[in-house]
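Yeah, one chain of the complex is gone here, protein chain that is, but the others are all in their spots.
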Amino acid sequence: MTRKRKQTSHYNQGASLPVWRESLNQIVFGSESRAGRAFDIVLIVAILLSIGTVMLDSVEALHKHYASSLLLAEWFFTVLFTGEYLLRLVCVRRPWLYVRSFFGIIDLLSILPTYIGLLMPGVEYMLALRILRLLRIFRILKLSEYLQEAHILMDALANSFRKITVFLYVVLTLVVVFGALMYVVEGSASGFTSIPTSVYWAIVTITTVGYGDIAPKTPLGQMIASAIMIMGYGIIAVPTGIYSAELMKSRKQDKTDNQACPDCGAAGHDFDAAYCKHCGHPLDE
Amino acid sequence: MTRKRKQTSHYNQGASLPVWRESLNQIVFGSESRAGRAFDIVLIVAILLSIGTVMLDSVEALHKHYASSLLLAEWFFTVLFTGEYLLRLVCVRRPWLYVRSFFGIIDLLSILPTYIGLLMPGVEYMLALRILRLLRIFRILKLSEYLQEAHILMDALANSFRKITVFLYVVLTLVVVFGALMYVVEGSASGFTSIPTSVYWAIVTITTVGYGDIAPKTPLGQMIASAIMIMGYGIIAVPTGIYSAELMKSRKQDKTDNQACPDCGAAGHDFDAAYCKHCGHPLDE
Amino acid sequence: MTRKRKQTSHYNQGASLPVWRESLNQIVFGSESRAGRAFDIVLIVAILLSIGTVMLDSVEALHKHYASSLLLAEWFFTVLFTGEYLLRLVCVRRPWLYVRSFFGIIDLLSILPTYIGLLMPGVEYMLALRILRLLRIFRILKLSEYLQEAHILMDALANSFRKITVFLYVVLTLVVVFGALMYVVEGSASGFTSIPTSVYWAIVTITTVGYGDIAPKTPLGQMIASAIMIMGYGIIAVPTGIYSAELMKSRKQDKTDNQACPDCGAAGHDFDAAYCKHCGHPLDE
Partner (left out) sequence: MTRKRKQTSHYNQGASLPVWRESLNQIVFGSESRAGRAFDIVLIVAILLSIGTVMLDSVEALHKHYASSLLLAEWFFTVLFTGEYLLRLVCVRRPWLYVRSFFGIIDLLSILPTYIGLLMPGVEYMLALRILRLLRIFRILKLSEYLQEAHILMDALANSFRKITVFLYVVLTLVVVFGALMYVVEGSASGFTSIPTSVYWAIVTITTVGYGDIAPKTPLGQMIASAIMIMGYGIIAVPTGIYSAELMKSRKQDKTDNQACPDCGAAGHDFDAAYCKHCGHPLDE
């Protein structure tokens, strides 16, 4: 029933490794063994702490007072993650595939900025790239019991992809047309200085975010804005409806999974089915 | 199973054309042939680029520096779309019907503003009409595989039209009554200068947009505003509920409507059912 | 199938009237006859125009320039509605019940303010009461084909009343507790001048309205605010889920309505039922 099986990435399939690399592999990439789980937990803590360091370092006041401590912490994590990266290279079955894989690139992006910052001072902003370390936690999530739930949510999203594309195209058309209209009606005086700015305003409005940095001043502009708001308020029902219907359908498929025709083996029968809908054979139940 | 058939608009049905116009017709209006698909793709790219030109031209800074390049680009697209319009006139089966059709008018509105701007300088704002070119992409979407999805969404909207009308009327009554109330309670000091302005504020609030350009200052006004917000937060459930229920119903009808067991008469079989799930009798289809 | 029958209010039931009052009654209160429908339409137009007059009159600039015309229009509608009120009193079956009914009070509130404004000058704000005329349109809606749809929506709301009460109580507790917390954390400097003001801010935030007139400034305050926002974003799912589930249930009841057991007469069977679930008798279908 549960799909909780040992899952390995494509770069970790293939010929068996020497014993010591095999056990290292199970610690670094796996999460079944006690050592593997401990490795995962240490890694998550290190990632979160390093993210915290990056965030705090971006605060002017803290950067001034604790610059050296934060730099030290940053280098500690960089060395740690560099070691981990080398470890992964050593014990993975197909190192080259790993380096080019999504998580391989993320792992590299987690350590590169610090080294580059050493070579080229003055690229502070580029250091924000280190925030991508956060994505590394998904690797561990990938192996956890939450995977199934994520799969259900993703499947429903994937199934409703076309409908949501249609919906998004309609929304984009609406914001462009209404944005241009408001540019004509309101003009620069109210902040609608150009069509792109007006389209930005229309997006802020139709999604009900409503910053208020740009807002209609003329009666006609306020009437059009009201129409956009009520539209946005109403059509939020569309993606929700699409997604709810999809989730419920996927739940239905779940429900019927565990009945299989004893004659033809077909699955997916309704809960109240007495006969196989494919071959007409009576179902066990 | 799929409804993907050659679909032609009403102005393209009727007597057959001479061979060269017939093949032109299939390129310009159709999307089955390779040439037709290429024509569509070129057109989409041209539309998007021309929209980009219109948008960039409305930005003051860009308009100053690149006025001549943007004008050139604009005339390039106008001539292109004029040529396309004439092409359509030549090869369509019923030209007059086409001119008066929705897309015929949109096509004309895509090119007219530029020519009028030539005759009457100083109608910059009117040029924003050219943004309607965006709607022309729907013509191509109309022929694509996304049509079915759009149909499902539209049908569900059409079926819930009455319920949503009732809902909108209630919302409009609420905003007018609460708007008048806030006008009395808050007065001009907080920005509630007139009943229409107050109604505008009530719409901004009940749709949870919340610009903040007008906001209640008195305790009583803030209490009433809180009531409107919680109301708006709660009743957004209504259109979502209506639409979800409708989408789910349409999904169900899709699956089951057209099948009834010839033996026991039971309905509600799955789309892929070959045998009645209640009595095991083979289904007709 | 449709419930579209002649519906009369409680104050219009009872002993028959003399012929002329009976036909007047059918015009004024009914909407089946041609004259009755015409009366309704004239009334709706008059109500909407008079609402427009009230709204325009509240705009300072218009009030200055068109004061006399607007006053004239106002008196025209007041006299018209006074005449209509007297007409209703004359031809209704139980006048006293009508006067005390909901619509009787609304009808009176539609005309009283203008007369009172004549006796006591300087009660401009009180004139906003006239906006309640808008509610009179519901009387006509009550007789229309939209009634059924409104009934379905209202029934679903009534059925989910208890769940929504629980939800609202939880939301109110959250905003009070978080409001007090923010009052302590942020203090007067950021605009959190008192607990009621902070609770108002919490409502503005949890409903995702977000005016921005009050906003947290301290890091701790922003963290708490983030928690409230994500909470508000998440729990909007609750009323929508409640209402969707309720609407779908009521739809289900609709579906089964028209099957009745030929033996015991019980209704409400499932779509795929072959036997009456109450007495076991085979269903006709």
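Order of writing sets the labels: A, B and C. Residues in every chain begin at 1.
In this text, a contact is a pair of C-beta atoms (placed from the backbone, for glycine too) under 8 Å apart; a residue touches a chain by one contact, two chains touch by 3 or more.
Owing to the predicted nature of the structure, the values given are computational and were not obtained by experimental measurement.
Novice: For the chain left out of this view, which of C:S9, C:N25, C:T114 or C:T240 touches it?
Specialist: C:T240
Novice: Tell me which of A:G36, A:G210 or A:G234 is the one touching the absent chain.
Specialist: A:G210
Novice: Of A:L86, A:A150 or A:A227, which residue touches the hidden chain?
Specialist: For the chain that is not drawn, the touching residue is A:A150.
Novice: Provide the residue numbers of chain C that touch the chain removed from this figure.
Specialist: 162-163, 165-167, 169, 173, 176-177, 180-181, 183-184, 188, 193-196, 199, 205, 208-212, 215, 219, 222-223, 225-226, 229-230, 232-234, 236-238, 240-242, 244-245, 248-249, 268-270, 272-282
Novice: Tell me which stretches of chain A touch the chain missing from the display.
Specialist: Residue positions of chain A that touch the missing chain: 51, 54-56, 58-60, 125-126, 128, 131-132, 134-135, 137-138, 141, 146, 149-150, 152-153, 156-157, 164, 168, 171, 196-197, 200, 203-204, 206-213, 232, 236, 239-240, 242-244, 246-248, 251, 271-272, 274, 285.
Novice: For chain B, which residues touch the unseen chain?
Specialist: 208-212, 240, 244, 278
As a convention for this text, only the chains that are shown with their structure count from here on.
Novice: With over half of the numbers shared counting as same, classify the chain A/chain B interface as same or different.
Specialist: Since fewer than half of the residue numbers are used by both chains, the interface counts as different.
Novice: If we define chain centres by averaging CA atoms, which chain lands farthest from chain C? Would you check?
Specialist: Chain centre farthest from chain C's centre: A.
Novice: Since chain B and chain C share one sequence, what rotation angle in degrees maps the C-alpha trace of one onto the other, as a multiple of 5?
Specialist: To map chain B onto chain C, rotate by about 90 degrees.
Novice: Between chain A and chain C, what is the gap in Å from one C-alpha centre to the other?
Specialist: 42
Novice: Could you work out how far the Cα centre of chain A sits from that of chain B, in whole Å?
Specialist: So the centroids are 29 Å from each other.
Novice: Which parts of chain A, given as residue numbers and ranges, touch two or more other chains?
Specialist: Within chain A, residues 208-212, 240, 244, 272 contact more than one other chain.
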